[in-house]
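Here it is, the structure, as structure tokens.
Selected chains only, in their assembly positions.
The letters A and B name the chains in turn, as written, and every chain counts its residues from 1.
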């Protein structure tokens, strides 16, 4: 039994409130156990310089935690005057993950800004952010869809993420903070609804790990991701029917 | 009738959820109409250098908005690499307001960090922050009280804030964003439950204003603040009975 009563292959309770913010084109409050993240998707009618005139869109992400999202109050990046390495790594990961399932040509010359603001952190903030940001992204893209802003619906796949790790010798799914702190191996997996990988990040800082362990962790992660994707589908209901159709619109 | 259907002397609906965050010693989610702020109070067992060894405590505040708290996505301070002037002004105001009702000698050598993170902004974010932060402060101080951390209960008064302004010639209480944008005169008032002023900030950037107008605005603000303080009392229930007693404890 895990510290919060779960089984090793069990994810935490996921709650998603759509349209949590009245200004953003897409927004959710997602809770995964005690981890809570506000994800917003904001549409801007221009692209970064390196894409200008190429007829392609862009998706970029910023991630942050409010100071008391954690047990010990963390100094704000704005006060330190710079963004720390962990934050950079996470926001790059979220951006890559969402971009991987979007057809940028179909999106056209628009930028979608994803903001993931963690208001309570209990492990898995990056994977929860990806799962929640995907819903916000769908809602933002659908707002463009309603305006008939593109000919081909640009989202090709669902994307979702989960952590797995080895804690005191046990392989566990969806680690909470205390489990994560004690993990000898720690992995984050990002996958599509077609069971393909987008990102695999496994780290054995405390202990190198074998191929066998690695494969068992991957399998555990796949189970978790299927679970999370079905939650995403339940939350989006009819608003996800266009995903992956690739049909020409109008 | 105002754009949201209120009368000129009517404040917006205020909702306060206490203990919104599981780590902070005090925390609330406060909503004032569409303005929503997470306020946390975090206790640290040391004081800034300028107070070291004086036997006094300190209260300091940081204020921020998530990027899509506003209609147009605002670039993060951490990305700009510096905190803007408006943010500085607001966090200094919140800090001063809370310090004014706390007996720092009674608090002892502790710092209470107040963090106000606006997750949706529709005018009055600074006044809503003060009102909400006060509740978080009381909860944090009460957590010390339970540990018998001081001899005299350090909070002397309730503190609350409200905005008033002149919009299209009408004097209005508790401006929402659209009213605030059109106001010729704009004031923020911070007061105690004993009807004394802590801070009066009135600005007539578009139009200088007369003493008569000023006094009428002040009266309007007082009404609003009484209203807000009674809401604070309703939310705190028995947890505010020590405020202002100044009794020696134990």
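The definition used in the following text is that a residue touches a chain if its C-beta (ideal position, glycine included) is under 8 Å from a C-beta of that chain, and two chains touch if they have at least 3 such contacts.
If you're wondering where the values come from, they're calculated on a predicted model, not measured in any experiment.
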item: Whole-complex copies, counting every chain including the 2 in place; value: 6
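Assume only the chains that are shown with their structure count from here on.
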item: Interchain centroid distance [CA atoms averaged], chain A/chain B, Å; value: 34
item: Footprint of chain B on chain A - complex, ascending; value: 21-24, 27, 34, 38, 40, 42, 44, 62, 64, 66-71, 73, 76-79, 81-83, 113, 115, 117, 119-120
